[in-house]
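Working notes for the structure below.
Only a single protein chain was left out; the remaining protein chains are all shown in position.
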């Protein structure tokens, strides 16, 4: 919904997708009525006519993504190529749908015989770990998995030694590795590709982007967001009921969103019961006449209740970092819990004002992340998985499958992790949030 | 489901319900086809034939509850009697259904003109509070409230001075007060009745029992339990997905149940994914070969994941009380959070065993308590409200509406609060929990 | 909720449960901490104190059901006894829960080795049918089945030759057959018992009552009703939206209930959007000033929309039977579709009055019947299954498991099918329906 702040347009060079070599093997899909995608088929990175015309005026070619889709000629021989799948990072609705689609496409369209699921994230590719051996995937294992949440392969956070990971891939004779994960995982995949290339191996690494926060650049949609926004309605309604049920009642809900407020903003719009929505992209202060606490106090005096939605990454400047920022196993900066922090500050403020109050804090994160995908996310995951397999078989590597201007695309990994997608504080959606909640556009005190 | 440990049978005297005076006013329901209940209509407290026959052998009469229902003669003249409604304590699915039913019955069946909703629990009856004035309830206010969770009147915890409360009732000319609340609230209602009687006033106080935990004696069912058990399935499934998604993953869910494990036990049975269910009625130890932690460790080594459901009142002997037990505003002993305590202990234990692990802790309490009632709870609430009004108009007081042996009854308040209903650790349901989870019957180390 | 019109109290003789012989084999549950139920343990059929006292006055003993539960001594040796399970009639939420509980109890509590599931109802017991052979049930087959609706064994309507059925049981060496079904199925089970006895065989037949309509006498609750009432809210809300969305819009929903309006009445109470509720127990006429059509017309003129809920068995006197009532394969009288009939009549009437109108008819039957059980139904099914196995192993036969006065009971089949449980048109629930809908108490024209 045209809500994101985009990075500067990439150059045509940025958009070049790496290939392992020439594609010379006829696809087994020939003859099935499949319409193949030509390598020259591209999707414009920019759909604004003005930008296009002005580049044309300057004689520049228009930056465009390679279109995803089945190719008539393959690099890999499906008969002899092994495939691997690994899921990394936190749970996200749709993981099993992606695994299932990767498997189904490789097995039933390309007749790949050996498809392995590495267990518990990158740890399952590390030789140092005594973790379970990979699963040999079969239709029985993955057929119904999409009805359940979680990931049937298990997951873990954190990077592993690329060297060891390549050893594992070689040992299991893997030609194409499918990596499902977010920002940190994609960086890891990129390093893995570096090591593969250094050794002169022909192993394709294709990423399926997974971020429930929807904060990956150069894909306009990621799976799980739609499910998460729907699922956030229940805790918001709970917060509303708790708030209205008490004198000066405050219902506080923390939603996912480390760097981007897409879930919080969309959930706020869909709810209609939220009075304050706090996101990482829009700074606010606590103290001062125009700050959040005084604003909240005034509302309570008038309405006696308030509902606050806060993205987990909001107000991190307010939460005093311990000296030397901590990072988690994936290398993400560990955030202090803004929810608990806000709860304490609100209670402190209202107590100092001698206002009886009740603050109820709800953190639904795990309950949301572990859900099965809703239907539209589920269907979206299925296509992502198919395009990932098409790309790998055709010999692409070091890329992820994106969705751009209503089409599926190939996006080089270095481009995908070069910047983050964020909510535009001057864009449509944030203006709508401000109007819907009635919160001040500026709460900087 | 015959799961509770009952107190000793009450004596017939215990079952006598207090009356404000003789009922001489013809009910306005006459002529509407209503079938009235006779005062001699009683419901046996014990449905076991053996007990009945043996009492009969000893020439004793059988203890029986007064049956609830409309009476042909009233004590109060609906034309001139004001009614009050107050909801106390934490949220529970069905509160608005009860308010609605009390209102609808008083207004549309008995034509009571003045029906007031006191705001924010007993605090709204205290003169010291500057809380909002009572609401004058009308069909528009309460008509659709049952579709939403929470309580439209607001609530609060804690007792207030009975003297002030009577002053408020007198000031607002209330003849019948309907109190919706749990154990602590019922004790408060009883004290209020004492003060009313001391002053020689004719004010009826009728309670509708509210305990999502289902721990009130002499009623076999309370509203909200069914909704809560259903709603607990989502966080349990989440815990299961989180647990299976990690190496030595533990999903830990805390459910309601301060003194009784009915929600935890029923939710465990309905789920099928729970490996350990911990309730207040069944003690367990943490350490020792047969204790919970070693038991869990063994399972993780074998299965690599586990789901634990713990009732909030379980294992309170393990959680070190601070010297001098704290109580909350309602006089309930404040429990230390067993969920956080267990999470820390599990993590500590697994770390000491050098086992990589992930423990995800989910506390869905507010999200469950604030839900609208499901259909069966909703219909149950409607009947409770009707019987409360019937009882008040007929001049009963100092009682609550119960459900016993498939019939609605009048239960004196002193009897209702004399003991608590608990899960029977030797009863059917607990045996089924042990079989379903596969947990050891005894985890006392 | 004290809503049913009970048949006359049975005599103590009616309540005698058939036994195959003396129980002399020690139960394998001994030593497990199980609390056994004594054969003298009985549940009073009547919980009204007055009835009890008056019988006592006359020196009569009180009619009481045998209590369900595990016995310390068995008739069957679990080691050598084969068990069979069969599900009959239409789908009902909870069927798989019952199958699972029967299996789990027989296998994991009694260590029964051979447990067979006969396929597609009684047809699977008939030698004439070429239907699939029985399934040998194992934990893998039934473990997760309760999460899905339907029946994993398949079902069918209609009786089969008892002679052939006994032959099949003998051929498969079945000692205990568990039959899950309604009225017609129970009659079939009774005939089967007759044939077994005639041959002098020792085969137990235990029924688990299945009627989503809740119309079986001598059990106060049947599984599926609670799920059905909840699920009916969606089509009722749809009818309401369709009705309000059109000029003189009528939303018409047909709900289950061939002979009893429990689902329609409870769904109406839980909804609050229904304006007319039509059930089999309360006759109405179409024509005439006070009949349904004129009543509806008057409402439309005032409010421009109406929501009608009709139980499938309502108004059958109005629907002209074709000469010689048809019956379906189970011997149930085939009802003409009251929903389509009413839709046509309403449209005809409004057209004759020259009133523009839109009638939307919704028949959600299959969507409701096929649902998985909600949590409370699921837990209820689990207990029913356990008690059925306990009863069979102890040598009971020709009986069903009932639920009466908050306890589980043994009910002789002849008693269960002697009369039907119906809504009491003068009882509480119907009075509440009339008040909630605002419909005339009498629509006999």
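Note that the chains are named A, B and C in the order they appear, and that numbering of residues resets to 1 at the start of each chain.
Going forward, a residue touches a chain if its C-beta (ideal position, glycine included) is under 8 Å from a C-beta of that chain, and two chains touch if they have at least 3 such contacts.
These figures come from a predicted structure and were not determined experimentally.
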Interface partners of the hidden chain - shown chains only, full complex considered: A, C
Residue of A:220, A:316, A:370 or A:397 touching the missing chain in the full complex: A:220
Option touching the unshown chain, where C:155, C:382 or C:409 are the choices: C:155
Interface with the undisplayed chain - residues on subunit A: 1-2, 32-35, 40-44, 47-50, 52-53, 56, 61-62, 64, 67, 69, 104, 108-109, 143-144, 146-147, 220, 226, 229-230, 232-233, 266-267, 269-270, 272, 374-376, 378-380, 382-383, 386, 404-408, 426-428, 431-432, 435, 441
Contact set of subunit C toward the excluded chain (per top definition): 91, 119-120, 123, 131-132, 148-152, 154-156, 234-235, 237-242, 244-247, 249, 304, 360, 362, 364, 366-367, 369-371
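The definition used in the following text is that only the chains that are shown with their structure count from here on.
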Overall pattern in which the protein chains touch one another (line/ring/star/complete/other): line
Fraction-based call for subunit C against subunit B, same above half, different below: same
Central chain of the complex, centres being mean CA coordinates: B
Computed distance of Cα centres, subunit B from subunit A, in Å: 43
Subunit A and subunit C, separation of their C-alpha mean positions in angstrom: 48
Euclidean distance of C-alpha centroids - subunit B vs subunit C, Å: 30
Subunit B, residues touching no fewer than two other chains: none
